[in-house]
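A single protein chain has been omitted from the complex, and every remaining protein chain is retained in its original position.
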Amino acid sequence: MPEPQEPQAAATAPNSPDAGPAAGAAVPSQGAPVAVAVAEAGPAPGRPRSLWSDAWHDLRRRPSFVIPALIILLLLVIAVFPGWFTSASPRAADLTNHYLQKPQLTHFFSPEWLGYNQQGQSVYARIIYGTRASIVIGLSVTVLVMIFGSLVGMLAGYFGGWVDTVLSRLTDIFLGIPFLLGTMVILVSFDTRSEWTVTLALAFLGWTTIARVMRGSVIAVKQADYVAAARSLGAGTWRILMRHILPNAVAPVIVVGMVALGGYITAEAVLSFLGIGLSDPAISWGADINRAQERIRNAPHILLYPSILLSITILSFLMLGDAVRDALDPKLR
Amino acid sequence: MSIEMTKAEVPGVPLLEVRDLHVEFHTRDGAAKAVNGVSYTVDAGETLAVLGESGSGKSVTAQTIMGILDTPPGKVTGGQVLFRGEDLLTMSEQERRRVRGDKIAMIFQDALSALNPVLSVGYQLGELFRVHRGMSRREARAKAVELMDRVRIPAAKERVNDYPHQFSGGMRQRIMIAMALALEPDVIIADEPTTALDVTVQAQVMDLLAELQRDFHMGLILITHDLGVVADVADKIAVMYAGRIVENAPVHELYKRPAHPYTRGLLDSIPRLDHKGKELYAIKGLPPSLTAIPSGCAFNPRCTQARDVCRSEIPPLLDVTEPDGTPIGGRTSACHFWKETIHG
């Protein structure tokens, strides 16, 4: 490139260490036309800030984000290392610990803290160990639907035409199947159901919402001039999708995904409650709630504690989703 | 519509006066000082153009006059808005609502978003008469047709039941003008009324506005960034920069010999239609951020004749005179060195 004359002369100003707002004022001594060309380089604010780092900056200060985030973090730790939180085995049944033995506040986090169930198992140990099923299923379903739903939505939205027609009709068909009823039908056909069976069944019917949100978001983004700019540079479809469309279209999908995560945990609990979720001997809040309901009158604590934890978990994910949505909303920027 | 000249004009008191107005916005980066001591007046039959770029505070001032400033984040931190000598800012919301629309009306830049898309234009025009004048539905409808005729919408009778999106941009702007005129206000504030329109349509709308202003003997505050539009219709001009008025002048004076370096820069930086011209003069730098307005004269970092005093002292609006000291009516400049600027 031929080194242009004027900017060369002007380049000294921006390179000076205090090239902040002062640059505009520093230039005029260099002669009029040069100053005109470069002076605009002056007042650009401080350090680089991406929209995500801006959102993070925002979120860190919001209790509605920090509190659910901390709870979810704790739940994750419980799910991965349940042994850190209780020494009791969730399956150890000691019928001397009859369920009529009510919670005892002798000391926190002891096996008898939240009482015992019908089989004489520690309610506390069971909800600790039950966390894993809920969290693992909730997260894996979300990851699966995000990947598959985003892919379908992105292809439909970007290519339009017959691709859109086919994929959108497919989405509509799946959307037509009632979510819980559909998963029940699928799960009933399995004799034993592991965490993966339940995950796949939920993901199989759960991707449609994400696909629709992604499609709408992609259609909005693909009309932006920067997409046209990339095309006019000769960028390929893959580059346009990955560098330009996806990063700008993904925010609403992430928000919907976070809110949906709570829903998947609920679904797992409902399925287990109905006896068609995880098969025995898997431990799950839903299954425990199911077993507890027959003793609700004389031993409500067996039902109460897993229910409370389930509610807190779902609420945390919903709140997190809401907080992230607010932070990413361009209207509030 | 009857055109009566029954406006109660109190001698010596301007129709509308803004006095030392201050408005701030609360932002994440601190208080943005959008308006920093703006004063201007407009009289009946007079057109004041408020000229400024984005962020100069020209629209915020107008919103404050109308009482449609979003609070929060906006906040009036000082000053008065006097309508026939009465301060609008200290009125109750109820009193204020009577003034708004009835005495002072506003025309917005974007007619499509200023009109309600689910109501017919006839209904929206008629609503003004029903609410403010207590007319019946039928009377109001007839008035609406009359108004649409007045702003020269063809086939007004047939179109009165159409919805805003069925009109073209120019026609929608006419409807906006009709709405502003409906109650025969004393002052109309037009915020970039033709910016969104095409040149040929812009000329139609500006002509209409000027004609109606003459007929109704209204005060018109025209807010714009377009030096061409200003030259065509204004009587006097207030140039705004970073929330302050930097120059006041009658229209012919301003274009002939600007008394503030910013005004002069603006005039020199627009290309001409009637000859090709050499390289454009460009004011260097950018308008300041309203959260960090430079000390002294806000224009000093971009000014070619700035000196030490410009960086330390805020220049007040000084009376501009001829070289021999004869005062020039209506001219002020907020430049320490206005003499050099105007007389070279």
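Order as written gives the chain letters A and B; numbering starts at 1 within each chain.
The rule we apply is simple: a residue touches a chain if its C-beta (ideal position, glycine included) is under 8 Å from a C-beta of that chain, and two chains touch if they have at least 3 such contacts.
Keep this in mind: contacts and distances are computed from a predicted model.
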Chain left out of the displayed complex - its UniProt protein name, from "ATP synthase subunit c", "Multicomponent Na+:H+ antiporter subunit C", "Dipeptide ABC transporter ATP-binding protein" or "succinate dehydrogenase": "Dipeptide ABC transporter ATP-binding protein"
Visible chains that the absent chain touches, using the contact criterion stated earlier: A, B
Residue touching the undisplayed chain, where the options are B:82, B:112, B:183 or B:231: B:231
Of A:231, A:295 or A:325, the residue in touch with the unshown chain: A:231
Among B:198, B:322 or B:340, residue touching the chain not depicted: B:198
Contacts of chain A with the absent chain, listed as residue ranges: 1-2, 4-7, 10-11, 14-15, 19, 23, 33, 36-45, 48-52, 224-226, 228-236, 239, 243-244, 247-248
Absent-chain interface as seen on chain B, which is shown: 53-54, 154, 168, 170-171, 198-204, 206-207, 225-232, 234, 251-252, 255-256, 265-267, 269-274, 276-277, 279-284, 286-287
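Methods note: only the chains that are shown with their structure count from here on.
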Distance between chain centroids, defined by C-alpha means - chain A, chain B (Å): 48
